[in-house]
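Selected chains only, in their assembly positions.
Chain naming follows the written order as A, B and C, and within any one chain the residues start at number 1.
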Amino acid sequence: MLQDDLVLANRILANEGVLDAFGHVSVRDPENAQRFAISRSRAPDLVEKSDLQILDASGARVGGSDGPSYSEVAIHAAIYRHRPDVHAVVHSHSPSVIPFGATGIPLRPIFHAASAMGSVAPVFDIAERFGDTDMLVRTAQQGDALAAVLGAGTVALMRGHGCVVAKGDLRSAVFVAVYLERNATLVLQARQLGEVHYLSAGEAERAGEMILSPMSRDRAWELWTRRLNRPG
Amino acid sequence: MLQDDLVLANRILANEGVLDAFGHVSVRDPENAQRFAISRSRAPDLVEKSDLQILDASGARVGGSDGPSYSEVAIHAAIYRHRPDVHAVVHSHSPSVIPFGATGIPLRPIFHAASAMGSVAPVFDIAERFGDTDMLVRTAQQGDALAAVLGAGTVALMRGHGCVVAKGDLRSAVFVAVYLERNATLVLQARQLGEVHYLSAGEAERAGEMILSPMSRDRAWELWTRRLNRPG
Amino acid sequence: MLQDDLVLANRILANEGVLDAFGHVSVRDPENAQRFAISRSRAPDLVEKSDLQILDASGARVGGSDGPSYSEVAIHAAIYRHRPDVHAVVHSHSPSVIPFGATGIPLRPIFHAASAMGSVAPVFDIAERFGDTDMLVRTAQQGDALAAVLGAGTVALMRGHGCVVAKGDLRSAVFVAVYLERNATLVLQARQLGEVHYLSAGEAERAGEMILSPMSRDRAWELWTRRLNRPG
């Protein structure tokens, strides 16, 4: 069931423009909180159930497909270690989000549909503690540093790389990731026009709860699932 | 007949990029002006005839599908109460329109195809009277406040949320909503180039009448309907 | 033969993003230079051979489909009257071109593929001589005024409306219209970066001849035709 949703999550995130050849989405094992499921190293749009692996809290493979793992499973492992409330993680190179990570311009919610991102997204710069790297979060230490920037929040941007979304359930994480991308596009445009009136902290909190209600979240999930099965 | 058009309107607005998982379109009941038809809570691109509901002037369900209603039927109910000339309402998160609502930069028609929007779109900010909310227009009072900003016009933007289009017939409302989105994209681009020469009030009025003539409006409707049945 | 190409021209221009529900393309009758062929009033993407009409130099229908004509056949009629060298005319609301007509920022070729547009596109503002109108070029006088701005050139922008492309053969007119749109997008982007080094007049002339050579022009035509028959 959850594995079916994880396959769908991979393909939805690709189809909605959040993931391309890279990026990944995982879900905590509901029966063993020390473990999580994620695809083997494969483009998300192509992921099938037989590609899924079970990894432990250190990111080591303990079940599922025996293909090579993604290079950055440390991202997922670290967030699950630090955040017991989190049950799903998306790591993406969400295109419109990258300019914010690269400039330090704060990414905030410009409309209610993106409000569950929180009222501003912090930025993780791997160079601050690790100097010149290949930009990947490969070690437990690097994962810890990213998780520290994420803190108790939902989104963290990664300078020169992408972002992470961490949420209490898989469909909500997918929802936030999709609207984070759309929000970034709109903020890019709005800043060309003039000063932007973002949602207030109070609005972001109220709207963030509303927008992830089952009625709202599942309405989007139904649409995005149906779009997978259509040409175009 | 009108119900068939309402299903098509839902799918056209989704297919042309005005609606996504959210937003809705309604039409006043031609036989009972106190009622209107609208889908149950469902992504517009997936709406079928069996999803349609009949609501009364307070937004209460009096017929049709017994699924849950959209959270914002108060938008439609209020506009139909205040505007006897209006027979169709679109509420959308039309993407390129959102930056205008969030910055207060006036949205005006840059070309004749968008002229039926009127010569400038007012902005409704729910916080002005209702403080921090989840941004949804849920109550009759909130609907009244939105209808007051719309006044006798065709379009009102909603800060941090989207916009509404109100028009005398369904196909015209769809037409205005589609070209409102395209107009917003063009104004965003043009403002990067320099000062924009918008249509004058006289041009907007003359062009607005012409562009909603049956020959023009139905030419677009035929195209948009045909595009629904094609892959891509 | 030429009629087949005219149907393809309609659909290519729609499929490549130059025409939407509006705009039209015509070709001079090779056997009677006082006449031209153009679709009846219909969205270009839907045009079939049976929709074609033959109009005379005043824009009156003298053959073909008896459906209503487009409201702006005066554009085509005027250009054919004033420009014996022209055998094909495209009138479009080419989206990225509209911001240039609305701001007066000169549209020039930024790369060789668009060079056949000439080294700069003049702008026709219907209000200059005709005051507040519905923006359409409906009369012979309005057509003459537009043709005067076009002069001996290939492209004229129309403020608040769109543009015209006039060329010696149909495939070349389509080619120029497609790359005019793409050029406008690129110029919009480049101007955000800094001062643009456009093609010089000498480069535009040499490249403009090269790019419309049969080998080049027909390579594009083959691609665009094949794309019509594919989903997506």
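Basically, a residue touches a chain if its C-beta (ideal position, glycine included) is under 8 Å from a C-beta of that chain, and two chains touch if they have at least 3 such contacts.
Predicted model only: the values in this text are computed from it and were never measured.
Here 3 copies are displayed; the structure file describes the full homo-oligomeric complex as 4 copies.
Convention: only the chains that are shown with their structure count from here on.
Between the two copies, subunit B and subunit C, the Cα superposition rotates by 90°, quoted to the nearest 5.
In this assembly, the C-alpha centroid of subunit B lies 32 Å from the C-alpha centroid of subunit C.
Look at where the CA atoms of subunit A average out and do the same for subunit C: the two points lie 45 Å apart.
Shared interface positions of subunit C, defined as residues touching 2 or more other chains, are 231-232.
Considering their complex, residues 109-113, 115, 182, 185-186, 189-190, 192-200, 202-203, 206-207, 209-211, 215-216, 219-220, 222-224, 226-227, 230-232 of subunit B touch subunit C. Across the interface of their complex, subunit B is touched by residues 20-22, 41-43, 45-46, 68, 71, 93, 95-96, 98-100, 102-105, 127, 131-136, 159-162, 188, 191-192, 231-232 of subunit C.
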